[in-house]
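Apart from one protein chain that is not included, each protein chain of the complex appears where it belongs.
On to chain A.
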Amino acid sequence: MVESTGRFDQVVHADALASSLGLRAGLKLSAALALANQLTVHRRQPAAEAALLASLAAWAQQFTPTVALAPPATLLLEVGGCLRYFGGLSSLLEQVRAGLAELGHAVRMGCAPTPLAAQWAAWLGLPPVMTAGDLPAVLAAMSIRVLQPDRKQADGLSQLGINTLAQLQRLPRGGLNKRFGPALLLQLDRALGKVADPREPFVAPDRFERCIDLDYPFEQLDVFLLLADRLLAELAAFLSGRGLGVQAVLLRCKHEGLPASVLPVGFGVPLRRAAEMQAVLAERAARFSLPAPVLAVTLLADVLHPLDGQPLSLFGPGGDADGGDASLLLARLAARLGDDAVCGLVAVDEHRPELAWQAVQPGAAGTAQARGERPGWLLPQPLPLSIRDEQPWYGEALACIGQPERIESGWWDGEAVVRDYFQARGASGRRYWIYRDRVSHGWYLHGMFG
């Protein structure tokens, strides 16, 4: 891992194998290549790191409302108020560690009464410091390097023979301030809690956008699904920290030389669990193909819905046997079959039979009451019937039974209906709903009683 420092590229991190070859942080890239010429060099991406830290901060808000960023790679969580809720410090730390491991991150944690001391404890891997009384002793043993002195300060301190904070504290403050500037001692005072250390709490954004950039383009849908699942897991983490859910997301694939292809995925209801979102995506992806190799995949969630504080069923969605939450099932069906292939039905207050029903979003309620006796099946278009022996004919002679129901309506909107409806029975015993148009005097079949 290298980063550019202006004039040259500098190694910032080397893995175990590289370290065994003598590489270490701070080395120039050219020097490193001289030591080992088959290095795999990754360039550091500060923007991506900052975005990742922000998304982790949003995730961490599920543990405490007060989260502060300490770039480049530290998050500060104020946990004093929520220890009891999470069952003590060790249980909380375990939950944080497990949650981060699920997202594929390793973490080093420290705990202390002041933010700076906690940060240092985390760097040094020290056990938790619980009370302010223990703090001076713990700090005193720390190396001077936690203060992150610049090169000049570090040289000066080592010339004075100062290696630990205890040695620093024993020196007169006035002289230290003159030699090294006030910043060094201010840090120490903040860590000890003598001086206030205000931190700006992290405020999570109101939308979610994450992008995975790839070194090599891919064409396989499986790879796309894998990346999308990872993005959804991050989205789920973001949402759980904020107490929000998301009802629709957008996946955008960047291609070389082609406009980006977009895959919208709707869930029907606000969701938060990654597994549920992934199940819907898997169905939706069956109707999706990649037009060209993909360079980057972006997940966008623009509209977030509040989810906390709403009653969730005890056994999770769908587990409720009574009433039942079918929205996930319907979302899966709509994702695979298309949005217009899954609909609900309502009756509409309207005299004209073909307008007395409507296909709507599943679950939408109508207000109309039942009227008259209607057939269970309606033909999309009335079917003209031929006449045999002065009786309408549909595979068999249809004999009208009972009185006609006269429907005259719609003269005002150009779709006037002037009809006499009959129930008719054939020799087979089937019942039909037929009408006689009072303008053309023709017979039509409009429905069947099933």
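One rule holds for everything that comes next: a contact is a pair of C-beta atoms (placed from the backbone, for glycine too) under 8 Å apart; a residue touches a chain by one contact, two chains touch by 3 or more; residues count from 1.
One rule holds for everything that comes next: contacts and distances are computed from a predicted model.
Undergrad: Quick one: the chain not pictured, UniProt calls it what, "Cell division inhibitor SulA", "Cysteine desulfurase", "NitT/TauT family transport system permease protein" or "Imidazole glycerol phosphate synthase subunit HisF"?
TA: "Cell division inhibitor SulA"
Undergrad: Per the definition of touch given earlier, which of A:F8, A:Y85 or A:W377 contacts the omitted chain?
TA: A:W377
Undergrad: Which listed residue (A:T131, A:Q159, A:S386 or A:Q403) would be found touching the missing chain in the intact complex?
TA: Selected residue, touching the omitted chain: A:Q403.
Undergrad: If the hidden chain were put back, which of A:V12, A:C211 or A:A347 would touch it?
TA: Answering carefully, the residue with contact to the hidden chain is A:A347.
Undergrad: In the whole complex, what residues of chain A lie against the chain that is missing from view?
TA: Residues 318-326, 328-330, 332-333, 336-338, 340-348, 353, 356-359, 362-366, 368-380, 402-403, 405, 425, 428-432, 447-450 of chain A touch the chain that is not shown.
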